[in-house]
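Sharing a structure here in structure tokens format.
All protein chains but one are shown in place.
Moving on, here comes chain A:
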């Protein structure tokens, strides 16, 4: 089972490798405008606070408490990205894991209903460290639609658009390590390579029906490749999978549930951009990036749905002119002060 450490979910598989771990945290960010434009990566503004659901079971709906896992607060129309940190036994040796992510039990990569195990055609998971983060639903090759929180039961989420039900909300995550023999072979190859390098160095001189629960709707378009799995499907040890249910609690209810204040509203894309702060670009080995899901491509974005439901535009939906784009290695976090309106 994962542990909760400094607002990260930390997965360890000591039976396979004692000196490795894989951590997931949920980054606060700007909501990118929900338009035809495709935006660069918005920044990470710090982790959402994560708490054990069971610690607040008396103040959560019974079905939420029974799902276990963790809770964190999101305001309506707030965006989020999922940060992956792969901590291998050495700086030069990652510990690959397959990560399956669903929102409202709709797979964020394929749009299919949640199921255990891994599927290859189409690939329904991402692999860390190849995939450094996930910002939303994979709708096209190199394009995702940002995860945007909307109240469960108001028809915005992928789950509600695809199933007609508002049963689950939240996020569902499963992490799968390599089989021990596959990992051991990878580690041994690395150790042989390291020994060879050292020799050379020696020679050289040198949620459901409750307004409290939030679900994730597809928001604005963002450049992001979903990297293909470099391993064989059979290399993964699906029997060793760990999973966790993440319930999203509406920001307005967070204090009632936990006694703690919810984080402030994040800045709007306009405020952030006008302050001259950077957006980020990241290009992986995206020649072979996955094509995105036709099912997810057909969904209405949060902005489009808001117009249908209310006749009004979602606030802060106007395009912004991004002037500062910084190429980034995995890590796109920036320190911020207070941004509350």
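Just so it is clear, a contact is a pair of C-beta atoms (placed from the backbone, for glycine too) under 8 Å apart; a residue touches a chain by one contact, two chains touch by 3 or more; residues count from 1.
Methods note: contacts and distances are computed from a predicted model.
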Identity of the absent chain, which is to be given by its UniProt protein name, from "Transcriptional regulator, contains XRE-family HTH domain", "HEAT repeat protein", "ABC-type dipeptide transporter" or "Sulfonate transport system permease protein": "Transcriptional regulator, contains XRE-family HTH domain"
Touch with the omitted chain, as defined above, among A:40, A:67 or A:306: A:67
Given A:180, A:243, A:270 or A:300, the one touching the chain that is not displayed: A:243
Among A:52, A:192, A:255 or A:323, the residue in touch with the chain that has been omitted: A:52
Missing-partner contacts on chain A, residue numbers: 1-6, 9, 52-54, 65-70, 105, 168, 172, 243-245
